[in-house]
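Removed: one protein chain of the complex. Kept in place: all other protein chains.
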Amino acid sequence: MAIVLGPNRYGKAETRLLRVVRDTERHTLRDLNVSTSLVGDFAAAHVVGDQAHVLPTDTQKNAVFALARRIGVGEIEEFGLVLARHFVERTASVTGAEVRIEEHGWQRIVTESSPGGHDHAFTRSGQEVRTTDVVLGPDGAHVVSGLKDLVVLKSTGSEFSGFLVDELTTLSETHDRVLATALTARWTYAADAAVPDGVDWAASYAGIRSALLQRFADLHSLALQQSLWEMGRAVLEAHPEVGSIELVAPNIHHVAVDLGPFGLDNPGEVFHVTDRPYGLIEVTVERDGRD
Amino acid sequence: MAIVLGPNRYGKAETRLLRVVRDTERHTLRDLNVSTSLVGDFAAAHVVGDQAHVLPTDTQKNAVFALARRIGVGEIEEFGLVLARHFVERTASVTGAEVRIEEHGWQRIVTESSPGGHDHAFTRSGQEVRTTDVVLGPDGAHVVSGLKDLVVLKSTGSEFSGFLVDELTTLSETHDRVLATALTARWTYAADAAVPDGVDWAASYAGIRSALLQRFADLHSLALQQSLWEMGRAVLEAHPEVGSIELVAPNIHHVAVDLGPFGLDNPGEVFHVTDRPYGLIEVTVERDGRD
Amino acid sequence: MAIVLGPNRYGKAETRLLRVVRDTERHTLRDLNVSTSLVGDFAAAHVVGDQAHVLPTDTQKNAVFALARRIGVGEIEEFGLVLARHFVERTASVTGAEVRIEEHGWQRIVTESSPGGHDHAFTRSGQEVRTTDVVLGPDGAHVVSGLKDLVVLKSTGSEFSGFLVDELTTLSETHDRVLATALTARWTYAADAAVPDGVDWAASYAGIRSALLQRFADLHSLALQQSLWEMGRAVLEAHPEVGSIELVAPNIHHVAVDLGPFGLDNPGEVFHVTDRPYGLIEVTVERDGRD
Partner (left out) sequence: MAIVLGPNRYGKAETRLLRVVRDTERHTLRDLNVSTSLVGDFAAAHVVGDQAHVLPTDTQKNAVFALARRIGVGEIEEFGLVLARHFVERTASVTGAEVRIEEHGWQRIVTESSPGGHDHAFTRSGQEVRTTDVVLGPDGAHVVSGLKDLVVLKSTGSEFSGFLVDELTTLSETHDRVLATALTARWTYAADAAVPDGVDWAASYAGIRSALLQRFADLHSLALQQSLWEMGRAVLEAHPEVGSIELVAPNIHHVAVDLGPFGLDNPGEVFHVTDRPYGLIEVTVERDGRD
């Protein structure tokens, strides 16, 4: 069998862009980490080293900055679509583009002279990031948005019991434990995927994030699997624009410390937080009839 | 010259403790990373391998958990003092102890059924951590509290000009730049250092954090050095319980992108955020007459 | 459309195992990071919270340790197959398993009394890790092995020129640059994928790693794409047991510093190593006629 070039792509990863909107004295920020990747007719670049069809990754970085100035940065889904179309529409050798964007949030500093928040001074909102992954190809645009590192915890209202026991099982059942995770969620936009610009991206994101948090908080959990299923279901019920949602959740184990050797009980008050290993639960919730 | 044992200490680093206070249905959390370190009469452990005077680091970890249950975890300075005294007062070979604690914040999830915040469901507040470093020795207790990874940014109101120019200087002056840092602050408690329990730790922390943020936001900055000086000064003016404050601030460079090659101007709107290298400014502000 | 449970799986990630082989005084080490993940009939666990079919992730961790003792740890591909079969064959609700293993290397410390290397004292070999990903399902076992974080650099013998230039391109051509990457490689084992135990895993790994390094070193590179293609081709030519290979390579940019402002030239001697953004090249090399 001959040896051949298989799937390939290339791009510029992690271009860190701060876009300041300063039309008025009250500035707003878009703080992004942008990665672009192109597919197309690049066989010669690999096989004979001919770069004539290759738009440099340095140029991809320039495009991020230039378009941020020329067109501006709206919601990350919009900016991702702008970038993807820029590459596919303007470069003959490029047949598809993927743009992944992470957005870091900022909030205004409140001071005595600025009770409504300062015009141009901010603090980072936290480690949680909003994400999008825009793929543009011959069949149109696909947008998968999400969030990651949303750390949540319930100090009660969580059980794990009735599980399968084999000869290697030593875990005890519990009817009251701490449940914690650093959630990653990724949801696909369903309605007319080729022209998704009709979605109100900001409202959709805010609503989905809120639905995830509320369901996590309010559900009496019999397992992290159940919590994730219910959280995904809540999103799909409230957001017809979403086709499916994937949730990836490390189980950040909080082990109740056995204080018996010290003559103390431990009624769910003292926990040792462990790093590794950790449970890892992955669940997709989708609409029936979709591929 | 003979070869001798010099300064030495040992302990257990990074015991991750979650303490849930569940006296009522409305739980509260203390999420800590505790490191303990002991000094004392440990020469034999080193020189002849005799461990008779050595309290195992595993026991130090147990003490963190046992005291968290028996006495509870108040403000981190209180818990640090409890731990340090436990080791020094109960173990003859131990003459001093250092307890370093990092605290991660949590906030209640707000849901439709819990508009005031859920009783037992929380999200992590962010990457910023509150810190304390309690040192207990023959001369009493010293408490240095602080915070780290408080990320702040001003999108205008910051200059850097009039600096020294030598033959290797290529930097241009600027009268309008982005100023950003991930602040570390450490302040010493002054009044009667041997008996510092009189301080209202929570109020002191909240006030200092607020003073740092407000001064950063409101000052028109001529240099990061000036901002830090003014921030430290604001803390000392408002907080007589503080003796000195040390501020360590990486200058997170936001470089205005030159868009001229693309026929575009850049009126302070498009910035490239760089990782390394970074400026690093370290400033201590103190009261005159102190050592 | 109804809302339904889609693809799901769960497992225990990052169980850190050290297996010491001490049959003789000359010990050997297997230092592994093992992640297991199960698929099967887990709908009830999600939808109604019934865990009767769920083998706890804690039990999966126990299995790693118990099998490491009972059967021993050979090459990581063997151990992965043992683990995957353990779960699928012994648990009725489990229809498939994925086992991912990372191995950290160790080398013997050489001392005056042990010129051939110490019997039981070792140093870590470096950040490079050997990897495998074993998937066992109804259609048999699939093994994808690899390595990651293999950092390589050429200080000359690398060009980048003749590339596509558009109105956003500012990059200059170069005929002598530094080429560096932190390579990730993943290759599939081809021959009779359902019964892959016939492969000499250790020899295959060593040969592939050597082929990658040699081709990287000896090729005069016209682009990182070309280097990766040639490296992959070298592997497939020399290793009939490999069906395809995927190479993922961040381009660790080494920017020649412009020393002209200081009256100095820079004949390829002084480089600034940047972190972000970075080029990212992804290439698969495969055999013609495969799916």
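By letter and in written order, the chains are A, B and C; residue numbering begins at 1 in each of them.
Heads up, the rule we're going with is that a contact is a pair of C-beta atoms (placed from the backbone, for glycine too) under 8 Å apart; a residue touches a chain by one contact, two chains touch by 3 or more.
For clarity, every value in this text was computed on a predicted model and none was experimentally measured.
Partner chains of the missing chain, restricted to those shown and counted over the full complex, are A, B, C.
Checked against the full complex, the one of C:Ser114, C:Ser161 or C:Thr174 touching the unshown chain is C:Ser114.
The chain not displayed touches chain B at residues 1-16, 35, 37, 42, 45-59, 61-63, 66, 90-91, 93, 160-164, 166, 168-171, 221-223, 225-226, 228-229, 233, 236-237, 244, 246, 250-251, 276-290. Residues touching the missing chain, restricted to chain C, are 15-22, 27, 29, 31, 62, 65-66, 68-70, 106, 109, 111-114, 118, 120-127, 150-157, 178, 213-214, 216-218, 254, 257, 259, 262, 264, 266-275 (touch as defined at the top).
Think of the hidden chain as still there; on chain A it touches residues 167-168, 170, 261-262, 274-276.
Throughout what follows, only the chains that are shown with their structure count from here on.
Compared with chain C, the chain whose C-alpha mean position is the greatest distance off is B. Matching CA atoms, the turn from chain A to chain B amounts to 180°, rounded to the nearest 5.
Rounded to a whole number, the gap between the C-alpha centres of chain A and chain C is 24 angstrom. Looking at chain C, residues 168, 170, 276 sit in touch with two or more other chains.
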